[in-house]
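Left out: one protein chain. Kept in place: all the others.
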Amino acid sequence: MNLEVKLPGLALKNPIMPASGCFGFGKEYSEFYDLSRLGAIIMKAATQFERFGNPTPRVAETSSGMLNAIGLQNPGVERIIANEVPRLAEYDTSIIANVAGSSLEEYIFVTKAFNETNDVNALELNISCPNVKEGGIQFGTDPEMAKKVTAAVKEASNLPVYVKLSPNVTNIAEMAKAVEEAGADGLSMINTLTGMKLHLPTGKPLIANQTGGLSGAAIKPIAIRMIYEVRQQVSIPIIGMGGITTAEDALEFLQAGADAVAVGTANFQNPFACVDIIDALPETLIKYQYTSVQDVIDRRSAVV
Amino acid sequence: MNLEVKLPGLALKNPIMPASGCFGFGKEYSEFYDLSRLGAIIMKAATQFERFGNPTPRVAETSSGMLNAIGLQNPGVERIIANEVPRLAEYDTSIIANVAGSSLEEYIFVTKAFNETNDVNALELNISCPNVKEGGIQFGTDPEMAKKVTAAVKEASNLPVYVKLSPNVTNIAEMAKAVEEAGADGLSMINTLTGMKLHLPTGKPLIANQTGGLSGAAIKPIAIRMIYEVRQQVSIPIIGMGGITTAEDALEFLQAGADAVAVGTANFQNPFACVDIIDALPETLIKYQYTSVQDVIDRRSAVV
Amino acid sequence: MKKKHEMKVLSVETIAKETIEMKLYQPEVSKQTVPGQFLHLLVPGFTLRRPISIAKVDKQEGTITILFKVVGGGTKSLAAYQPGMTVDALGPNGNGFSIDDVPEGGRVLLIGGGIGVPPIYHLAKRLSEKNVELVAVLGFQSKDYVFYEDAFKEIAETYVVTNDGSYGHQGFVTHVFPEVGAFDQYFSCGPLPMLRAVTTELKDTAGKVSLEERMGCGVGACMACVLPTVDNSYKKICSDGPVFSAQEVIL
Partner (left out) sequence: MKKKHEMKVLSVETIAKETIEMKLYQPEVSKQTVPGQFLHLLVPGFTLRRPISIAKVDKQEGTITILFKVVGGGTKSLAAYQPGMTVDALGPNGNGFSIDDVPEGGRVLLIGGGIGVPPIYHLAKRLSEKNVELVAVLGFQSKDYVFYEDAFKEIAETYVVTNDGSYGHQGFVTHVFPEVGAFDQYFSCGPLPMLRAVTTELKDTAGKVSLEERMGCGVGACMACVLPTVDNSYKKICSDGPVFSAQEVIL
């Protein structure tokens, strides 16, 4: 079965990749399986300087989901390029760098740095990280700000840019159209929904950062709705994510409008989640009478 | 243990009530237990004329949640007042009428009708029903529209008005402040999040209406976050809801900022959900060192 | 007052392809049930209950038998139950088949399709106690899916039809109607396309059909399971149905 998909800058052998922040820089999961099996790898967010992130607790479990407020902990873009990218480049897979920041300048700095490497195939522009106090989220909820940062990042680099949208907005299609207009090569959606859990004995938020981002199976219906909605209104490709756990989930995202998908929280439950999905995808496509991944995309376009 | 709470128009013997649309007009659940045990009953949405609602399928299951697109099916406010309210008035509990509409005029019509009854204690103004094409949703996502409808409904009636907020917005506190300014006596939150599920064999939405409202345990972290956020910025009482299944969930909502809570989807899984929560509430409060429901509210105010 | 029941699982058996027969112990419910009613089963880990028809009851034993097809997560999970475990069930829900208007000595056609066969069996048993002549037409996808043929043969003149012809007659249940002779009334349960064909074919005969729809509450409160009626109104399948007069509803 042909699982290939071609997206700007990415010739993927299959449409499955780990989602940013849920796979580190691949090292730990490379002890479970050969990362060359993946369609691509989206790295953990990179900022200009090293960030230590938020205090702990940083995660909390919820019904069919989890909250996280890691706070973009990362060693800074230069050390990522020096230590992580070369190791990942050994694998036969594409590398997508997740670009974060709290100011336009920081986004541009990180983008330029990745632009100078040879091994990064595309950028995922993270304008939607809900767990940092400055910047981040405004870029993700205001269409004008989103346009601005997208245009700036496009200008700073030759790499295709996938803008990662926040679901915490009234009108997701408006955000998608704004970044498409600003030159985005693709979209990545959805990031986490802002949520909270209280610690009953104290009545205070369980997560040190108070709020956290909700991910996992709980949010899948929201992701599907947003991707479906956006697919009607923009034509650039979408990397879909939000609660994908099985090959059937992946298929549902493709049917809804995604051209490839990322798997986040599911890796924590099952470190083999990505490869299990890749293995199950052919039989799942056959079961629902598709002949290839591209066939799902083509037949969907006919419907929409 | 004293479970009483006093809200505008509502002297509740306990803070637990069934959520609108998840309990019909109480008739079916009155075959399971004595409705007088409930703090209050929120009736199914009422519109000016009878509505037949959306085509089926109207519901779909999701991980720890469900989608619904009933489409406000109801016999119209006059028949509700004639047939349902008198029956409910036999019980020793408060009655809250859920007011829906697709135009300002319709909201006013329904409000005036309830205002003339003697047995309705408060109105829940449903500006957030995501499953009707006209009206409904714009009122719930645009602060200016929300203000307008709130003011109009306030003017049309002497009953306390609890405005039911939609979570499908970028800034929930802004919506809350808008309706508070317009004279709302309280808030009710949250309504459902717009979601979708596809039917894999056809690749089309499973629900006839395409999108549906996501409810159940899956959305609890979002409800808690929004109530917590709104509690910091408005002072009117909040009826909290979104995934409440246990007495611990109810306590979490009270700690977050709610003054009473409504139980929706949980009734479908367990028809005794409301009374089971009422029964478990005293021991739950004791476990977490509270002396009454009011104590939770008081000690929370100290924290916030 | 209605109750929630903890029903003890007595046995779980695969009686045909993807088809599970489960016997539950609950004397109270076994006494109250009429054919066509259903249980609404809680499956841990799933938000919504699963409606499953009652296939037979044994009032002496205090048991209820259900049959279900494994189609998704809920029924898969149920199929893995072991004897001794308990199932949280609401019911008996729904109206069931009313057989008051079936005259003694009459002749009745029963039409069951696939997993719609079990409630028809329950009805057949009840009708057979009433001295009516029964003709049953049972449709299945293919040979592997056939069940309850012998049980029907004991009480009814029975025709089995498979879509692929791998067993009995080939085609749809309606294909054997010309062979069954005259009857006063019919009762049917099965997939929607079958019910449509049956009600169209038999539009001049009094008939009752049992319908399915995705449910929320299962008790009539949420309006999830409505069905348009000919008088421009609607009915709730969970509480007004699942059995309706074929003349009353729009399929």
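Lettered A, B and C in written order, each chain numbered from 1.
Keep this in mind: contacts are C-beta pairs under 8 Å (C-beta built on N, C-alpha and C of every residue); 3 or more make two chains touch, one makes a residue touch a chain.
All of these numbers come straight from a predicted model, not from anything done at the bench.
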{"item": "Visible chains in contact with the missing one", "value": "A, C"}
{"item": "Residue among A:Met17, A:Ile42, A:Met66 or A:Ile96 touching the omitted chain", "value": "A:Met66"}
{"item": "Full-complex contact with the absent chain, from A:Gln210, A:Asn270 or A:Ser292", "value": "A:Asn270"}
{"item": "Residues of chain C in contact with the chain not shown", "value": "44-45"}
{"item": "Sites on chain A contacted by the missing partner chain, in the whole complex", "value": "21-24, 27-29, 31-33, 44, 52-53, 56-62, 64-66, 68, 70, 73, 216-217, 265, 267-272"}
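FYI, only the chains that are shown with their structure count from here on.
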Subassemblies held together by touching, chain B left out: A | C
{"item": "Most distant chain from chain C, judged by the mean position of its C-alpha atoms", "value": "A"}
{"item": "Inter-chain centre distance, chain A versus chain C - centres from mean C-alpha coordinates, in Å", "value": "47"}
{"item": "Separation of chain B from chain C, taking each centre as the mean of its C-alpha atoms, in whole Å", "value": "36"}
